[in-house]
Structures are given as structure tokens and as C-alpha cells.
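Encoded as C-alpha cells, the structure appears first; notes follow it.
One protein chain is absent from this view; the other protein chains keep their places.
Chain naming follows the written order as A and B, and within any one chain the residues start at number 1.
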Amino acid sequence: MTDLSAAAPSKPPSQWAAIWRQFRSHKGAMFGLIVLSVLVLAVLIGPYFWHPEKLTVVEAIKQKNKGPALQFPLGTDQLGRDMLARMMAAGKVSLAVGFVAMIIAITFGTFIGVLAGYYKRLDGPLMRLTDMFLALPLIPLLLVMVMLFRDRVAGILGPEMGAFLLIVFAIGITSWMQAARIVRGEVLALKEREYVLAARSIGAAPRRIIIRHILPNVVSPVMVAATLGIAEAIITESVLSFLGLGFPPDFPTWGRLLYDGLSFMQIYPERVIWPGLAISLTVLSVNYIGDGLRDALDPRVRGR
Amino acid sequence: MKLRTALLGAACAFAFAPAAFAERGADGHVNVLYWQAPSTLNPYLSSGTKDVETASLVLEGLGGFNEKGEVIARLAESVPTVENGGVSADLTSITWKLKPGLLWSDGTPVTSADAKFTYDYCTHPEGGCAQAARYEGIASIETPDDLTVKITFVAAKPNPYQAFVGGTSPILQAVQFANCLGAAASTCTDQNFMPIGTGPFKVTEFKTNDTVTLAANENYRDPAKPAFATMTVKGGGDAEAAARAVMQTGEFDYAWNTQINPDLQAEMATGGKGVFLNGFGTLVERIEMNMTDPSADLPEGERSTVAHPHPILSDIKVRQALSMAIDRQILVDVGYGSAGRPTCNLVPAPEMFASANTDCIPHQMDAAKALLDEAGWTVGADGIREKDGKKLHLLYQTSVNPVRQDFQALVKDWWTELGVEVELKTVDASVFFGGDAGSPDTFQKFYADVEMYANNFDGTDPEPYLAQYMCDKIPGPANQWQGENINRFCDPAYDALVAEMAKTADVTMRADLAKKMNEMLTKDSYVVVPLVDRGRLSAASLTLGGVMLNTWDTEMWNAQDWFRVK
Partner (left out) sequence: MLTYTLRRLLLAIPTLLLISLVIFFLVDLAPGSPASEIPLTVPPDVRAKILESMGINQPVYVRYLLWLKQFFYVEPLNGIDALFGTSFADGMQRIISYQTRGPVFSLIGERIPQTLKVIGTAYLVGVLIAVPIGIYSAYRQYSWFDQAGTLLAMIGFSVPTFFSGTLLIIIFSVMLGWFPTKYDTTLVVTDWASFVKQIKQMTLPVMTLGLANAAAISRYMRSSMLENMGHDYVRTARAKGMSERTVVLKHVLRNSMIPVVTVIALGIPSIFGGAIITENLFGVNGIGSALIGAIHGNDLPMVQTLAFIFAILIVLFNLIADVLYGLLDPRIRYD
């Protein structure tokens, strides 16, 4: 650790290069990076290449529940809508919600956790706050938030952006507690370690101790929480939309497609396979990237 | 009610033959699934269908309704009519005679005092009786002897079959509920969960919102019935899981309200373990037009009130065009299959009250477009119609429900083709139907241009239902948004018809009035745009005999006739 703090300011380029080299040597991480990039590209650029002709309702209904074919590579849904186009539109929303909500939850959770674990005076109040958030029934909380803020936020940012912000915020505010508890537990143990005591005894400021010595050592549980957080955010979004608290019903998301496909699972299994696969691939690739990043950032592993 | 399933007819045909020489309790156990589980067995404390229907296995009224919607006698010896003198000629009183020798399941005799007590119980001012509407307009109930119940009305009552008729107003045992009047009603947990009744079954165990265990009532009036010795009514899950438990795994004999998408209906029907039963009542899925301006620019308290007529929908041509652009048959095929049919009527049944109005069934997109052109809405550069610089933009809301969201998507497509910009919104059902005056999202507040939901009326008489559209029932801040005239429709001529119907006793004249009012709301004004006449869809095992779906009373109405097909 001391090694890292001494090396970092003097020759940063070589350090980042070392990290990248280590990351590249991690097969799983590279696989994850490629899969995730493909997903993100497909979702962002895909719609420019794939735009099925607009059918009228009567025409579309005749095409309903089609299996994968040349005209509809992923088949059609119960109203004859092209699943590929819907999957791409849904992915944009789901990926954005998943990542942004996860980042909010993890940042906030880590922040609270570090403060509570490091400063004894803050531990009590902050952890009781965490207890309270854990105890609050989620659905009434979300209902109240939506009732209070939806129209106001929508008035400022428009219905879609408003819904996005509200959802991301709602998921973030209701899922930071686990990360906070985990980080606090780790910090409680870390701050009694010799190197932290040493840093303190030479008069390092708490801020510096936290950033230099504590945070790098809580990265691995935080990475796990982050990976799981993305999946949870994507699924929670579908629950929110399902309760009418999320996006307007004509906005598909992966979670929603999965939910809608559920009642057709027995007859048209592909209807749940596509969104399920997309969510799983996202989570899996983020997990591997997280593994690789952790190894790459850890000087002990890198040095090996 | 029409029965479409041929198999059901077959099931009915052999239903009665073996029952005649059956013995009580000979057929063992029957499993029934109400996926919305019963939370109480006192229908006076909860008006939920699940509660009323399960309670009807135990509690009965003097009369009930059969599958055709006709009044039948249950505890009464016969149905009183004007012809047999049971109903007075001026329609101000009705006299019921109990069958002699009736016993409660605890072995004590049923008397007219129990009926009188039930009336007192439900009309107690502090009781919060859920079925109080069934006892409205009653001046007094007299019990000249143990077997006679005479109900006197405040005014002539053209439809006297409300109190004590059907599963929603059964007779309670006076002795059991004696200490449960008024505010004490909800402290009587044992009574509410295990009422003593006269029905074919009695409760042996009640697990709230979960399982009701019942056993044959040994004092039931027909010594040969019921054929089943015990019954379990299980709750939990959803309609799909319920249908699967009957149709595919065969764990249950009967599942209530298995409304699932048509593709899945077809798939489940191949399971070979059960059949779907369907029947049509009065439930109509409709789009309601807001006649007032819901614009968010108006100050709170003036949004969606009669002070501001709707800037777009006040024009009948727009409303008509919106209705014509919808293809109702496609909606039925996508959402309901055999459990629905297109309709243009607000009152689709009973048959004598239903108008022969089918104008809206054909899909008339071109005519709809022409109508909008005529109304001055011209197609703008972006394909959206506009008039005097105002875009034809509509906010279309409904409750959260997969079928409704499919309907929203389809209707949006049609209206977009018509040149209307549609914004969709969904609201959680507990908020949408909650009626909370503090929430902007209730269907009564109607802070949207159009909204979609389903409604029906209780029993066979549409009068109170049609009376909802009177001018003085418009929801607004003055009545905490509690009115029933959701569209804010107001027509003095309509109000006059309602008043006339209240005075009319003759059945054919009542039917004519009802049809006329129905048409005023639908094809004459397009204020209410009916979409689908929604039937009931339940599932029964092939090994369960005697089942007959009844949409006018509870589905458990003839559970005493059920038996095991061997």
C-alpha cells in the first residue's frame, strides 16, 4: 500500500499502463468488456441499422407471436411488434437505469458506510438512519415519492427524462443500505489495522487515510455489491413500471419485456429468453469486468 | 347469459341424473381455488367478490338468481310476485314466506326474526355495512309470525328483489350476531370468520386470506346434498397459476376468475384435465371521454371541473371519430378471447335492457378521418392534426393491468394513424380506484383526456347504474370528488329520463327507458365509448360435475349440486 502511494504521483502513466496490462491478461474481464461493449453498441447504434417498416395495427396483428425468422430476427410479440426493435429500445433504458441507479446507490452507500465506520461519533446516527431505510416498506415509499415529485420533475424535464430521473433516484435511495452496512463493517476492521494506525500516528489527515488506505481495501465487496446492484436495479425498474410508477407503458424495458413474456413462457419461450439473456449477459459481463478490475487495481496481484 | 362451451352443456346434461340418488358426503373432498383469497366470511363487512362468493357456501338469502338472471327461491318457499299476491299491487311491499322446518347448521330453527335482525344489523348507522344499498328504501320489516317476512318500502319499488336476495344480502343468525351490532361489528372475529348458516357447507377452519376449510352441513334442507363431505377454498397466486392448477396439473377442481390471455387459454385447454366455463354479465370495458378540461395549467380545484369545458373533446365529431377508429374485434382477440365480445352498449345485459346497437363494431378508419377533417382538424407537417394552432394531443390513462396496457398500445396505434398524438399513463389500481381526494391519479379526478376501466351493476336492474350519469353526480372539489358521473356528462333531458324510470313499474317501459338512456350516452353522444363486453371465465375439472356458471349471483350458487364424476 505504501508502495502504491509513493508510486502514484511520480509516474502515473506507467501505472495505468500496468493496470491495463493486468486487466488485459484477465480472460474473463476481456470477455466481459467485449460482451458489454457489444450490448451497448447494439442498443445505441442498432436502431439506426434496424428499423422495421411501420405496420398498421391490422397488419401487425396478423404477424403476432411469430418465432424468429428473417423478417423478425427475434420474433414478434402478442401485438405483432418486432422483438428486436423492442429489445434495442428496451436495452437503452434498462442499461441506463441499471448503471446510473447502481452508481448512485454504491456511491451513497459507500460514503455513508465509510463515515459511519471511521468516525465513531457518526456511527450511531448514520446506522440508525440505515436501519430506518431498511425498515421502510418500499412500495408505499415509492408511491409517496412518485406522488410528490412526478408532476414537478416532469414539468421541468419532460415526461420521459422526468420519469428516468425519478426512477433512478427512487432505486438509488432504496438500495444503498446494504452497501453501507457492508462497507461500514469492513471499515471498522480496517481502521484498526497496523498500516492505518501507522498512517494516523504520523499525523495523516483522516481524509487522506480514508482515500489512500481505507477505500482501496473495500473495493472488492463494493464491486460485488455493484455487480449485484445492476441486476437488482434492472429488475426493480420492471417492478416499478409494473406498479405504474415507472416509465409510461409504451416504453419497453428489459425487465418489463421479461415480465410481459412470462405468461407466454410455456407457448413462446423465446419471449422470456431474449430479455432474460440480455439481463444475465449484462450482469455477467459487469461481474467479470469487476473481477478483472479488482485484480488489476491490486498491486499485490499485479506484482505477481 | 349465454353458454358457449359445448362441453359445459354436456356437463350440465348429466349433472342432475346421478345427483338424484346421491348420498350426502358420499363424494369425499373438493378443492376450490379463489386466487384472491377470502379475507372474511361476513359479506356485510366486505363487498369483495371473493368474500361474498365464499360466504355464499355457508350463508343464504331468501332468494337468489339463477344462471339466466331470474329470481329463484332459496330459504323462501316461493318467489313473491304481484301475480301470486306476494308483492302488493302498488309495489310498496313484498311478503316472503320461509320454508317450514329450516334449521341453522347448529340445529336451531331459522325464523323470520333472523331476517329482521339482519336488516337491523346492516342498517345500523355505525356498522359501516358494505351492502347497505341492498336495504335502501325500506320503511320497515315486520314479522307477523315465525315464517313470514313483510318488507314495506318508503315508495313504490319497481324492483323489490334486493333485500335478502342473492349472495350479497344473506340472512345472518340473530343469536350468533346479537352482540355484533354497530361499532362492535369488527370485534366479532369468530362470528365474522365462522358464521353459522343454512347453506350446504359449514366452516370448520378459517385462515384469513389463505384457506377456508368447510364440511357438509348436516342440517342442510335437502338430506341428499351436498355430495361432497368436505371442501377447501384456497387462495393465493394469480389467475394464470389458478388456471394451471385446474387445467394442467389437476390439483384443484374449480378455479374462480381465471382470466388469462387467449393464447394461453388455448394452450391450457389442451391440458385435458379441465374445461373453461364462460358467461356474460354486465361488465363492460370502456373508454370514458372527459367533457371538462384537465389541463395542468388550470388552478387546482378547477382542473376537470364543469367550469372549463374540454377544448377538444367537447366536439362530438372528435369523440365519434375516436370511437370509429377502434377495431373492437381485434381488442377482444388480443385480450379476452372467448371471455369477451365487442359491444357498443353500456348496458349489454340482461337481454331485455340491451339496445340493439351495433354501429360501432365495423372498423371505419377512413370515415373517422373524414369526420375529423370536417371538424376542422387538419393534418399538420408531422402527421398530427391541428386546429387554430392547437395540436390534437390526448392523455390516455388507465390502471395497471397487462390487458389494459395491450389495449392502450393498440388504441394508441389507431389514434396515431388517425392523426392524434397520444400520451399514455398507467396508475396502480389501488390508487386509481382508491378515491383518495388527495391523490391526482384517481379515476374520479380524471386528470386526463380519456381513461379506460371496466364497470358493471349489481343484480339485473340497471336503474341505479344509469342514474350515475345525472348532472348532480359530477365529481368535483365540492363533494370531495366522490361523484359517479365520471365523464361530467350533463343533459337535462337525460335527468328527466332517470326521474321517469324511477316512477315506472312496467317492465317493458323500463326496458325502453334504459335502452334510450344507454343510447344517449353511447351512440348519440360518444361520451362513453364501450369496447368489450367482458365475460366471466372460470375453470372446472373434468371430474367435477354439476357446475353451472352464474354471472348474476355467486359462482358458488349451486355448490350443493356439485358431485364427483366417476
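One rule holds in what follows: contacts are C-beta pairs under 8 Å (C-beta built on N, C-alpha and C of every residue); 3 or more make two chains touch, one makes a residue touch a chain.
Keep in mind that what you see is a predicted model, and the values were worked out from it rather than measured.
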item: Listed residues A:44, A:136 or A:211, member touching the removed chain; value: A:136
item: Option touching the unshown chain, where A:167, A:231 or A:296 are the choices; value: A:231
item: Chain not shown: contacting residue from B:252, B:446 or B:469; value: B:252
item: Listed residues B:428, B:463 or B:561, member touching the removed chain; value: B:428
item: Residue among B:140, B:186, B:358 or B:378 touching the omitted chain; value: B:186
item: Interface with the unshown chain - residue positions in subunit A; value: 28, 120, 124, 127-128, 130-132, 134-137, 139-141, 143-144, 147, 177-178, 181-182, 185-186, 188-189, 192-193, 217, 220-221, 223-224, 227-228, 231, 234-235, 238, 255, 258-259, 262, 265-266, 272, 276, 279-280, 282-284, 287-288, 294, 298, 300-301
item: Sites on subunit B contacted by the missing partner chain, in the whole complex; value: 33, 37, 39-40, 42, 45-49, 125-130, 132-133, 183, 185-187, 189, 192-193, 205, 207-211, 213, 232, 234-238, 241, 244-245, 248-249, 251-252, 428-436, 438-442, 455-458, 464-465, 482-484
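By definition in this document, only the chains that are shown with their structure count from here on.
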item: Subunit A and subunit B, separation of their C-alpha mean positions in angstrom; value: 45
item: Subunit B - residues contacting subunit A, complex; value: 240, 260-261, 263-264, 267, 296, 327, 330, 333-334, 363, 399-400, 402, 405-406, 408-410, 412-414, 417, 423-428, 431-432, 439-441
item: Parts of subunit A lying in touch with subunit B, wherever the complex brings them together; value: 56-58, 60-61, 64-65, 78-79, 81, 143, 147, 151, 155, 159, 242-245, 248-250, 260, 263-264, 266-268
